Structures are given as C-alpha cells and as structure tokens.
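I'd like to ask some things about the structure below.
Every protein chain except one is present and positioned as in the full complex.
== subunit A ==
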Amino acid sequence: MGFDIQAELPKLLWLGIGVAAFLAVIGLLLVIVDRGPRCRRDWWQAACFLTPAGVLLVVGLLYPVVRTTVLSVRDRGGTAWVGLDNYAWMLTQPEILLVLRNTLLWVLFAPLLATAIGLAYAVLVDRSRYEAVAKSMLFMPMAISFVGASIIWKFVYTYRPAGTDQIGLLNQVVVWLGGEPRQWLLDQPLNTLLLIVVLIWIQAGFAMVVQSAAIKAVPDDIIEAARIDGVNAWQQFWRVTLPMIWPTVAVVLITISVQTLKVFDIVRTMTGGQFHTSVIANEMYNQAFRYGELGRGSALAVVLFVLVIPLVLVQIANTRRTREAR
C-alpha cells in the first residue's frame, strides 16, 4: 500500500495536460470573443460563451432525456416498440407500487423534517454565545458523502443478539433502557423511516445555514418594532420572522425535495433496496443495470424526471417573485 511517486507520475502528467487543455480552451474562447465582428458584438459574445455550455447541456442532459424516453416505450433490449407497457407494469406490480409508496414517504418526511429541524436550530442558536460552534456541529455532516454517512448509520443500527455486546448505538441505548435489541432495518415501514433519518442528518445542516442567513437578514428595526407592538417570542417567530423568510424556506424545501426524489446512495448502501425499502432511483438502477430490463428502468427514470419538473418550475417562479419584490 506504499505510495510510489514514480508509479503515480503518469497520472500527474495527465492531470497537468488536462489543466493545460482547459486553460487553452478558455484562452481560445477569449481570443475568439475578442476577434469577433464589431457590429452586433453583444450577440457575438453571447454566442461564444453560451455555445460550450449549450453543447454540454445537449450532450449531457437533453440527449439522454430523449433517449431514455424513447427507451421507456421499448422492450427490455431496447429494440421493439411496446407502447406504454412498461408504465402499466409499473402501476400494477405490487413491488413497484411499494417503491412508489416508499418514495412518497421519503418526499413527505425528509424535506419537511430537515427544513423544520434546520429552521428550529437556526432560530435557537441565533445570537447565542456559541452560535458559530453550534452551527458548525450541525453543518459538519454536509461534508460527508451519502455513502459515508450511510455506513456510519449502518453501524448505529447494527444488531447483535440479546445478551451479547451491542456494537450498534441504537440497540445499546435500547438495552440500557431495559429493552430487547432488534433488527432495525428489517421491518417496514420503520426501516424506510430510519433511512430517511440519514438524509435528514445530512440535509439539516444545509437547511440551517441557509435559513440562518435569511433570519440574520431580517432588519433589526422590524424585530424591535414587533417587540414594541407586543409580540412574544412565539408570535415573533410565527407572525414576523417566518413570513419574512418564507421565500428562503421554500427554496430550502424544494432543494431538499429534489435531492430526496433522487435519493439512491443511502438505500443502496444500507439495505440495497431489500426489506421493502427500495425507492425509484434504486429500482431504476436495479431494473436497467442488474436485471437488464432497459425498458422498465427507463420508464422509472422518466417518472422520476417528471416528478422533479414541477418542483423546478415552482423554484423558478419563486426566484422570479423574490427578485421582483426587491
């Protein structure tokens, strides 16, 4: 496992070439922009800067969307037209209905709880003495990958038979309280909720940081005016602070909702979708890449895509409204 600098050199060389290529492309782009025609210069500039991004978007997003949609109405090999069979299969197969139900559970609980916990935390530590420390504690999990977090929480939920030493934190606590250790990840729907906890653990920090910034942006004068108008701490929050930071809360809710819809790593790492915990993204992966059901997998992907669209639209409308309000 020694680190042999000699053996790594080619990689470093490639890295250097990559960076140089990147700089060369940017430089070339700037030169082209500069050399452009004198008239309609704004169009020329827009074209130069938007084209690379546009090309990447088409190649990386638009084409796959079209291709996936086409595949979703074909058979498992992606060759024969089957109409809406794959979608019909999805809505009739009990396992897949369960997957849809699980995804619904995720979307119902994770964004709401993560946002609420983040908000409550932001309000409670606001202007307290150890605010910075307290906030970084909650924010830290953001730095961990979903897979890493899942492994940590898998240990938390680990089961050892009663009478033996528990290595899982949760079971140890249960034992301390005089209970029997249990297999947390086996029983549905509890297991799905326990997986949701992991996502909340990761996302609450993000929710807290963003909402804390919004709370701090509420002018002191308005808070003081409210105090003189007669609010107590509770009314202060519900009638002044929350309505004023609502656009931010909405952004956080939607961002986490999109994250939640796409959740894959946590389920894959902790249960692999077994014990009735699978979600759309995991099922899509299984169908398309493990069972070789390209059509069904694509259909699931399309459903996921369609579910995300309204959230994105709300997000855009929200951003536009906030901008107009200013």
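We adopt the following convention: contacts are C-beta pairs under 8 Å (C-beta built on N, C-alpha and C of every residue); 3 or more make two chains touch, one makes a residue touch a chain; residues count from 1.
By definition in this document, contacts and distances are computed from a predicted model.
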item: Options "sn-glycerol-3-phosphate ABC transporter ATP-binding protein UgpC", "Peroxiredoxin", "Sulfate adenylyltransferase subunit 2" or "Cytochrome c-type biogenesis protein CcsB": UniProt name of the undisplayed chain; value: "sn-glycerol-3-phosphate ABC transporter ATP-binding protein UgpC"
item: Chain not shown: contacting residue from A:Ser128, A:Ser145, A:Gln235 or A:Thr319; value: A:Gln235
item: Candidates A:Glu95, A:Asp187 or A:Glu224 - the one touching the absent chain; value: A:Glu224
item: Those residues of subunit A which, in the complete complex, touch the missing chain; value: 219, 221-222, 224-232, 235, 239-240, 243-244, 246, 325
